[in-house]
Every structure is written in C-alpha cells, then in structure tokens.
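All protein chains but one are shown in place.
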Amino acid sequence: MVPQGERPELQSVRTAVVGASGYSGQELLQYLARHPVFHLSFVTSRQNAGQPLSQFVHGLPRELGVLTFVDAAPGSDLAGKADLFFLAVPHGTAAPFAVALRKEGKTVVDLSADFRTTDPAVYKEFYGHEHPAPALLDEAVYGIPEIHRERLKQTKLIAAPGCFPTSIILPLVPFVKHVEADSIVVASLTGVSGAGRKLEMRLLFGEINDNMYAYSVPKHRHLGEIEQELSLAAGKKITVTFVPHLVPIHRGMLTTITARLTQSLTDGEAHQVLQKAYGQEPFVEVLPPNQLPEARSVAHSNRIQISARVDARTNRLLLFSSLDNLGKGNASQAIQAANLAFGLDERTGLA
Amino acid sequence: MVPQGERPELQSVRTAVVGASGYSGQELLQYLARHPVFHLSFVTSRQNAGQPLSQFVHGLPRELGVLTFVDAAPGSDLAGKADLFFLAVPHGTAAPFAVALRKEGKTVVDLSADFRTTDPAVYKEFYGHEHPAPALLDEAVYGIPEIHRERLKQTKLIAAPGCFPTSIILPLVPFVKHVEADSIVVASLTGVSGAGRKLEMRLLFGEINDNMYAYSVPKHRHLGEIEQELSLAAGKKITVTFVPHLVPIHRGMLTTITARLTQSLTDGEAHQVLQKAYGQEPFVEVLPPNQLPEARSVAHSNRIQISARVDARTNRLLLFSSLDNLGKGNASQAIQAANLAFGLDERTGLA
Amino acid sequence: MVPQGERPELQSVRTAVVGASGYSGQELLQYLARHPVFHLSFVTSRQNAGQPLSQFVHGLPRELGVLTFVDAAPGSDLAGKADLFFLAVPHGTAAPFAVALRKEGKTVVDLSADFRTTDPAVYKEFYGHEHPAPALLDEAVYGIPEIHRERLKQTKLIAAPGCFPTSIILPLVPFVKHVEADSIVVASLTGVSGAGRKLEMRLLFGEINDNMYAYSVPKHRHLGEIEQELSLAAGKKITVTFVPHLVPIHRGMLTTITARLTQSLTDGEAHQVLQKAYGQEPFVEVLPPNQLPEARSVAHSNRIQISARVDARTNRLLLFSSLDNLGKGNASQAIQAANLAFGLDERTGLA
Partner (left out) sequence: MVPQGERPELQSVRTAVVGASGYSGQELLQYLARHPVFHLSFVTSRQNAGQPLSQFVHGLPRELGVLTFVDAAPGSDLAGKADLFFLAVPHGTAAPFAVALRKEGKTVVDLSADFRTTDPAVYKEFYGHEHPAPALLDEAVYGIPEIHRERLKQTKLIAAPGCFPTSIILPLVPFVKHVEADSIVVASLTGVSGAGRKLEMRLLFGEINDNMYAYSVPKHRHLGEIEQELSLAAGKKITVTFVPHLVPIHRGMLTTITARLTQSLTDGEAHQVLQKAYGQEPFVEVLPPNQLPEARSVAHSNRIQISARVDARTNRLLLFSSLDNLGKGNASQAIQAANLAFGLDERTGLA
C-alpha cells in the first residue's frame, strides 16, 4: 500500500499517542508501528511512565521498542514533540489536550467522545456537564470516512467515533429514508475491550467468563452522537431504542438493527442498497443476504461486515454488522481518518 | 423439599429418559439423580448403548452409576420399563415414542417441539411437513408451569418448551395488553448448549470461541409456538420479530424484548406488573428496575430472572430475562411440569 | 444425607463467615445455605457492609437472603454471634480473628494459610515475617479429611488447605515410599478463581482470555505446606519442583505429578495403590488408568478425581488430579473438615 496522489513529497509525519496504557492506546501503537508515514516519536502514559514500549507491545521493531512512555500533562510542551496527535485518554480529559495542540496548529485525532456531538446542549444532556471546549466544536469532523470523507480531508480535528456508533451508523445511513423514523430498535453485543482497561470489579475474568447481561439502558451515552448522525443523514429527527449487551469475548462487536419499512422491500433490493452505498469501499464488506456477519471474520482488522434481510411477516428491515471494537470501531478507523487528513491513501498502514 | 398435599402416598415413580446422550438428556439425569420421587429405572441412548451412566454423569450415587444405556426403538417394549417418560430425542423422532407410550397410559414429557403447537397447520408452516401425530395435540399441555399450572396438573402429555420460548413468553405475558400487538422486537443471546451435542463443524470450539453471530432470521422455528402462546394470552394475534444470536458461552440465555407501549408507564409501574404476576413464584426472580438479569446468576438452576424498564424517550417497554438454557429453558422446567402432573410440590428435586 | 452417630442431639450450629465478599466466601455461603446443621447467623464483609446477602448469592432461601453483611474487626464482639467461624480473609489477617475466637472457645476453620505450617520457621521462610500467633500452631490440624480424619474429629482449629496443596498431597501421599524423594516435579493448571476476587490488572478478562502463563517460580508460597505434609507421610524430607500455570478458566485445577519410581510398577499396580488408599472415600474418585481427570467432571462439587500411569520408558510415575479450586480445593473441603469437628457425617451438606 503506497501513499497516493495529492502530497507525494510526504515522507514522514512525527506522530504521538497520548494515553497509551489502555486497550485503545495499545492498539494504536500496534498499527502505527507498521505505518509507513506516521512515525511514532512520542508516547505518553501516566501509568507506565518511564517504561519501554516493548514491555506492552510485542513484536515491535527494536528502534520503537526502546521508546519510553512519558507522563505529560496538557500544559507541558507536547506540541513540539510531534505533528499528529492521537488522544486515547478518557472522556473529558481529552479536550484540554486538544485545545493546547490546536492552538499550535497540530493535527488532533481524539478517540474520546469530547468532540463527537456538534451541539453542546446534546453533550450536556448525555454527559451531565457543560462542554469543556465548545469553541472547537465547529472544526471537529466526525471520523467515519465512509460518511464524511471529503470533510475529513480538510480538517485538523477529528472526533473518532467509538464502536457502538460505527456499528450502527454505517449500516443504517443508506436506509434512513426507507424506514419509519421512530421505529428503530438496536441490540448490540460488545466484547469487553470496549469498556477499556480499567481496574473495575465488573471487568474481572471471574465476573465475565460464562456470563452476559444488558446494561446502560435506556439511555447509553453514545445515543446522542448516534441520533445526531442518523438525523443528519435523514434530514429529520431520528430516535433510537438502543440496548447494549456485554458478552464473554475480548474484541468484537455485533449489532442487530430492526426498523419498520415505509414500503416493502425484498432481500435482494435491500442488498442492492448496501451494495450501492458501500460496494467500492475498501473496508466495508457487504455480505449477501444469506450470510450474516460474525465477529472473528473482522478481528484484528479495519473491516466492518454488513448484511441486510427483510422480515416480510412483520415488514421490518433487519440489518447486521460486525467489527472489531478496537479496530474499525476504534484505533484503526482513527488512523484511516488521519490518513485522509494528511492526504494519504486511506488504506495506508491498514492493509 | 417434600412432596406436598394431594397424593401423600406417592413414594416412587419409575422414570425413564429416552435419548440421554445429548446435553438435555444429561441434564435430566443430573436432576433426576437427586429427585426424591422420580427414580431412574431406564435410560436409552443409541450412541452410548451398553455403557454405564457413570461414564457420562459424574458424581452419581453408585446404584445409578451402574445403570447402562439401552438402545430402544419406539416399537420395543418401552412402556413396561417405567411410568414416567422424558423424551429427549430430536424433533420429529419424539412423536412415535409418545404415541406408543400414551397408548399404554404412560405419562410423557416431550422435550422436543413435536407437541408444542396446538394447530397442525402452524406445525407444518414451521417444520415443513405434516404433523406426525395430530390426534395427540388436544391432550398436550404447553409446559410452562407459571402459565398453565392447572392444566399441567391434569395432563399426561407435556410439551416441554425450549429456552427461547420460555425466555420470551414469561416476561411478555403480563404485558401483552400494554403493548402494540405488532411492535414486539426480540433479541436473544444463546449459549451453545442450546444447539445440542451434535457433530457439526459450526459447533467446534475453534469456530465459536472469540466469535458470535446472528442466525435463523427472519423466521426461527420456535416463532410459531412463541406467537401462539402470546396470542393466547392477549386474546388477539401477536406477531414478533425475533433475532437469535450465538455467543461463546456454554449454558445461558439472555433475552431482550422491546415493544411500544399503548399508554405511558413508569419503571415502577412496570415492575409492579411483574411483581403481581410472578411475586409468589418460586422460580421467577423479579429484579428491581435498576438491576438487569445476568447469565451466571441462574446457571445450574431452574430460576429465571426478569426485569422491566421503560424507555420514555421512545415510549417503549424494555423487558429482560435470563435463564439456563439447560435448566429453566429445558430439563429442569420439564421436571417442574412433571411434578405438577404427578401431584407433587412443583419444587420437588429442584431446590 | 443425615447427621450420623456420635452426637445425635446436634440440631443446629450457629455459623459465621468472616470475609464473605471474595470467591471463597461466596462459595461458603452457597454451601452453607443448604447445610442442614450449620446455620448461617452472621456474615462479615468490609466491602459489602450493610448490603443483603441476596445481592451476592443467588437463589438463597428468603430468610437467608435478607441477612446483611456486617463489617467486624477481630476486636469486636464476634464470639457471641456464632459457635463455628469460617475465616475467609487474606493471609495474615486471619490469625488475630483466630486468637480472639479460640480464647472464647469457639471452633475456627481458617481458609487462609496462617495455621497450615506447623513450624514457624517454615512460615517465616515462605511468608517473610514472624508467625503472628505461634502459640496456636500446636492445636491446628491440617484440614484434609482423607489424611487427618481422626485428628480433625478432636480439634477446634482447622487449617483448611488451598487448591494447590490438596491437588498435590492427595495423589502423592500413597506413593511417597514408591518414589525417589528428590525426583518429584509438579505442574498445576489453575483457574482464575484461585487468585481470589481482587482488583488487579492481571485479573481482568482482557488479560486472561486467550492467554496463559506460568508464575511464582521457583518457590510458590504453598510449597512449604506441601513439602511438610509429604515429608510427614514419607517419614523423611521430600522436596518438590512446582510450577503453577494460570489458564483461562474460572473454576478448576488440574495437577500433573511426575516422580522417578524406586522400583518398577505397572499401571494396574499403581491403580491398586490408589484404590487401596481411597477406594472407600466418598469424595475421592479413583479413575482407571486409561481415563484421566478433567476439570468439568468435578466442577461445583467436593470431589477430586485421581488417576495414575507409569511411563515405563523413563521409569516415572505419572499422577493426575482434578478438583474445583473453590470446592474440594477450598470451601467445600473446609465444610467437610468442620463436619468432622462437630461429629457429623462428613458428607453433611455436600452431597
């Protein structure tokens, strides 16, 4: 995979990962270690400060393995260390980094939720407090390349979405005008890595193995951005009933969407809608109607599998998607979006 | 747990399990080994014929462990071997056994689907061929004790339901008159044991570990009986959109139901509806609205956990249930129903 | 299972569990909830103080479910609350409870390591500090009933062993005189529950799923008690090379022991040695040489499976054992030992 067209002189971009001790941060390191243009120059981690990357990321080339984690606050001289910054810190703590880095003209890819909702009121509704940096919201672009490709090529602030929104928005957008706006019901099954690498009792092996449950109902935090993107695509207000479930798997997300059709559709027609929307996309695998997405087919990749079926008995559209919640649902999609922002072939480093 | 009231003289019922090499059959043996009234006298298995039970069921009392599996066809002299017969053979092969045994006046608990649909036309729609013993359909009682307790006390032919129907019907029945009849959407997550112990490539560890997928959409075989029981409770035709998902767990089923409310309801009111329906039931655990069912809390038991929430944003009722798909979803519920048919306390052998 | 012989008048023993928020404590509660003589009257937990048992232990009878956890220190008036105390608190913190309770004449079953080594010097070697209550060491009896049954009937202080020692000592004791004293090599595979329910990064699902590793080599803490018991049985000093491995399973322990034979032995003779030692034991399942122990056959039980094979090519004895590391390796064996101390049939509450 070679860098394409627009900026052929681009040989190397100094790249930093801020907050690399979690699962997102480690996955970013795995991908960036193989990226031909984005070269890791700086990695921060409060928890592992002073330790070499090789302790946490296996199989790195020697020159990367010896890089050590640094504990860096937003106020510190981060901007001098790199030109591209991936923020893999918790929601709410990313915004101060973004403000400081954007002031210095740096490109920022934020994997937290801080810049995903364009309306600060929606942010407040779902996160319970005022938005920490509303002035930046205008320039932030929601980081799903298949939906916002052109805007991503022009931005320096990418709001990389998480796994739930990606797995829901991508299958639904081509159908928003085929379904009743208030009839959408979504059930997602998520692997544990979606919850991050945190010291919480509920995340122990002994609590999750042989177990599963629904949670965060009826108003999961990410509903705000999901409804925002669907409404944007539909040109009208879309509401969604959303039930996430935790299952005993580490990486992987499976989403099942049902919605009442406004007019009847065959399986073949539904498949054509997907095919038309995504048939040329390098990372979207549109499955034939008789094949349903599965978790392992997309593990450790930037691909999403999607398929559509029609339940003629109830006149409902059924949509299915599968992605790696650390891949297309997180780290690798963030790189795909960053590739666009730097004028690279979006597949660079992801094949 | 002691036998109750009606037939105090009942000391021992000779009990047979037909088809005991699968997961259902083995689970039946586990429960029956501890049952104070139903005494195992005969166990059939084509696959393990001639081998002792102790090879397959661990921790049995010595006198049961030495019992050997017998290969017995419907035509053989089965009826003389016991008075209560559990049929744990595949769909379609149970009916001939039931016909022969009912002719001899024996009590039959069929764990297959052969007698679950009261209308032979529905059977044909979902199973693709004529019903093999329509004359018996009238006397068969659908084996959910919480719904059909009185009829189960009077029958000698119990159609024990599987895990999907139990996990859907029990939470929904108290609400059928609160929701729009065509608005019900169900997503179920099932452990692998629900598929039985079969030599199929898709059931290998290597195919299921770290994997998950939806299947059998849009018309799973068990939809017929699910809609039958819901319609019966509602007094009108109910249709359901149903999506089952396989997850990497052995035993356990989690069901999430959404339906549009015909009038608004609070979380507390929804809880009260469940509490009123099942508050006194020994095997139904109604959870408070802020607690959701989980798989491990009911593993290796005959209990089902249920809770209700309201999504006020979309005016939908959310119902959640969890059961062991070899327990309340299968073998132990079959014993609970059989207890009723023999005039025992339904908790006998299940506490 | 009914109480046997010696003290037929014994109807009820008030029983307390100290430290019931961990996996050991919860498993004790599960077993005690069904015990016909040991009646739970008091349960302590720092972490869950004030909450009802029903939150943590599912399927309890209503009268037990409403019992609440109490935060109680060794100095508090614990002794008045019960006559039998199970201590399920971490190593080092159990001793002060034991001292206070023994002073009041109470029976104490300590599931920690505090009283397992009879020699305070060995304790210091393996735990790094002086023994906290050396005066009690003389009266403590090591709680493997199959080895110390008669002494357990006479004691009021039981040092209940953990899973590694039980899985190693039981198979080896009958053979200590058949093998070279310095030739024993043990590899154990343990489920995660053996590590307890602690907030440690290494115990997260994301760190254990799809993973395994050896640890605590070459001198695991429990080697002291293992060598003590083996040497006692052999009448000479026995040393052991021991390598524990963590595997992605919750409950279960598998142990493989190899040792050089001092004289040749056939598979059949080795089996006979086991049969002679344990053939009558209710909780030891001696398997024929062609069958090897497996984890699931003993899960949720107080049984241990053992088998022996001879590797004639290398003249080594191979011993295999399997137990539930929360069952025979922990909570249920503690109850088995307590049954003896109270003159009950040791199977009481465990069948």
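Lettered A, B and C in written order, each chain numbered from 1.
In the analysis below, a residue touches a chain if its C-beta (ideal position, glycine included) is under 8 Å from a C-beta of that chain, and two chains touch if they have at least 3 such contacts.
Just so you know, these numbers come straight off a predicted model, no measurement behind them.
Undergrad: Just one of C:A16, C:A33 or C:I249 touches the chain that is missing; which is it?
TA: Residue touching the chain left out of view: C:I249.
Undergrad: Check the options B:D210, B:E227 or B:D267 and report the residue that touches the missing chain.
TA: B:D210
Undergrad: Of the residues C:S76, C:Q154 or C:T314, I need the one that contacts the missing chain.
TA: C:T314
Undergrad: Which parts of chain B are in contact with the chain that was left out?
TA: 23, 192-193, 197, 199-201, 203-210, 248-250
Undergrad: Tell me, which residues in chain A touch the chain that this view leaves out?
TA: Where chain A meets the chain not shown: residues 58-59, 210, 285, 297-298, 300-301, 303.
Undergrad: Spell out, residue by residue, where the missing chain touches chain C.
TA: Looking at chain C, the ones touching the missing chain are residues 182, 185, 187, 189, 210-215, 217-219, 239-241, 243, 245, 247-252, 254, 256, 258, 292-296, 299, 309-314, 316, 318, 320, 322.
Everything below uses one rule, namely that only the chains that are shown with their structure count from here on.
Undergrad: Which two chains meet at the most C-beta pairs?
TA: Top-ranked chain pair by contact count is A-B.
Undergrad: Measuring between Cα centroids, which chain is at the maximum distance from chain A?
TA: Ranked by distance of C-alpha centres from chain A, the top chain is C.
Undergrad: Per-chain Cα mean versus the mean over all protein Cα atoms: which chain has them closest together?
TA: B
Undergrad: Counting only Cα atoms for the centres, state how far chain B is from chain C in Å.
TA: Computed from C-alpha means, the inter-chain centre distance equals 37 Å.
Undergrad: Return the distance between the CA-based centres of chain A and chain C, expressed in whole Å.
TA: Chain centres of chain A and chain C, defined by C-alpha means, are spaced 47 Å apart.
Undergrad: By residue number and range, which residues of chain C touch two or more other chains?
TA: As it turns out, chain C has residues touching two or more other chains at 210.
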